[in-house]
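Note that this complex is displayed minus one protein chain, with the remaining chains in position.
Right, chain A next:
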Amino acid sequence: MRNYLRSLFLFTLVFLTINGILAESRQPDKFKEALTIKPLSDGKLLTHFQFSVKHYGYKEGVVFSHYNFFPRAIGQIFQTYNVRELHLTFTQGRWNYEDWGYPFVPSAGTGVELWAWLWKDGKLDENWKSLTNALAGLFCASLNFIDDTITVQPKLSFRPEGPFNITELTERAELRYGSLPHENVCTENLTPWIKLLPCKSTSGIASLLNGHKLYDSNFHSMSIHVQPSCEEPDCINQQLEIIQTVSTVIDPVRNSGKRDWSLNNVFGRRLSQACPLAEESNLEIIIPEDGDYKIIPDADDIIQRSMDDTDDVEKKIAVYNLKKIEPDTELSMIWNEDQFEYNFNPVQPRIFAHRFFTGYGQERGGIKVNIFNKSPNISIPIIYYDVIPWYLKLYLHTLKVQINGKNTKLDAVNPIKDLYFQPAVDRSRPNVIEAEMLLPPNSLTTLSIKFDKVFLKYTEHPPDANRGFDIGSGIISTGKIDNDFLSNSTNMSLVTKKSLVEYMYFPIRIYTETLLVSLPTPDFSMPYNVITLTCTVIALFFGSMFNLITRSFVAFIDAGEEKAKKKIDSDKSNVQKGEKKDFDGENFDSDKSNVQKEENRDFDREKTKLEAEKTIDNN
């Protein structure tokens, strides 16, 4: 009976396991796509494409090789190099926080930004290097230039976007971050990006991705995020999710003077059918709160939702389901106005920042960051993060913090709660500043630091040396202020004691401007001349010194004078014998005897010569 039960139990177990595996592998990847359009307060238009594919049955450390919608190219790179999370963003232009508010996804600073959590497997740095190279090949970008001099490990600013357990994460994975501010983004990066989509650009909202229109914009950002995700709160079954986004900010006012837009004049294309593989395919328009406008045709549905993490205000959204829409539908929004009137008092986001260089000349300078906190009555915790390349030598002792133009020296009012600084090492790693700060309400906090510009070897300058070097954006991480924090922020001592990072999560990232610094240049046509001239000077010294040290002085003497001289010589040696003295213990008589010997030898030779050369070792 017991045997029977045991075999039944075993059988059930095997059945369940097999069933589970089959069920898991049977569950197909899920693909969702959405296009969000938002008229911005300065008349520009934000369009945001988001595509996400979820691969079910993903287990950390277990290699999967069956691909459905999930792009194989990314999946293979992801698994080969033991990546836990991957975030790659290509951006051109700068997100204008003051006019546009916060973007839907953290926009990255100009250029390319790559950050990834990699599993510690003994060859993590090698994997990171391979990862950058593989992605460089995949996206036709110069990601392979993210080498040791650029790579950093931020301590505070970046947390995984997917689910994570902080202790497990810090033990088993490490973060690597690299950015290339000078990288230009163009169609050669977009094409491989589109190829990763299940429907490519043949149908669905991806068919609107028209390179000609996309890059004719004030700002565009294209990104790939690969991260584990969970659908249940306890996170037993994980999925691997890839989120691809494209955001562009287009200026309809530039052409017509009005804010009117239609899909055709924004993208140069009309909407065709939805991607048949997509589970959801939506087009959403965030409806402005005021203004006289109409959207044609009418939306399928109007919902209310809050759009970004800082804003609790729910916004009205017109939703079009592309599964139901007619082919070649033209969607447009028409404002009842003759000319767009610029809004001079836009609603500013809570935190924004500007960064700029100070000083002049090519020898030294300074960096200044102005961080604004516009909230009228709450102190806001932020993390300021800045990577400055090694060719600017930062002096940490010159770091100054000002609040509303006043120096803060007292610790009580110092907004910097914790500071992590990694000084640069020439040709091997950059400067990293990470500061946890608490910004007082309605304030302008200014950080300033001075640096020396490094003189580079002529081979280290780029071909366009006088253009200068790009310095990547500084990043401010901040987040939604939760009530816990608010209740405690009155008690400042508690905040200073406890690390802010443990305290709250910082999902919003604000990127400052990238900067351009010109370094002193040598004359690039000079290598041969410099080698020649410097070596000549060295040879001049070596030659003259060698000459003086090795050759002794010689007098030309007539034979007639010789006899007279001999007499003097003998007199001299007598005199010298008499007054022979020690010079500090050193016997000068040895010198004298040398002189004598030389003279005797010379005298023999002189017999046969009329004019003789007399040498004396004057030493």
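Just so it is clear, contacts are C-beta pairs under 8 Å (C-beta built on N, C-alpha and C of every residue); 3 or more make two chains touch, one makes a residue touch a chain; residues count from 1.
The definition used in the following text is that contacts and distances are computed from a predicted model.
A.B. asks: Please identify the absent chain by the protein name in its UniProt record; candidates are "PIG-U-domain-containing protein", "Structure-specific endonuclease subunit SLX4", "RING-box protein 2" or "Multifunctional methyltransferase subunit trm112".
C.D. replies: "PIG-U-domain-containing protein"
A.B. asks: Using the touch definition up top, pick the residue from A:224, A:424, A:447 or A:471 that touches the left-out chain.
C.D. replies: Considering all chains, including the one not shown, the answer is A:424.
A.B. asks: Which of these touches the unseen chain: A:361, A:376 or A:463?
C.D. replies: Of the candidates A:361, A:376 or A:463, A:361 is in touch with the missing chain.
A.B. asks: Residue-wise, where is chain A in contact with the chain that is not depicted?
C.D. replies: For chain A, the residues touching the absent chain are 360-364, 390, 393-397, 421-427, 452, 454-459, 520-523, 526-527, 530-531, 533-534, 537-538, 540-542, 544-557, 565, 568-569, 572, 581-586, 588, 591, 595, 615-616, 618-619.
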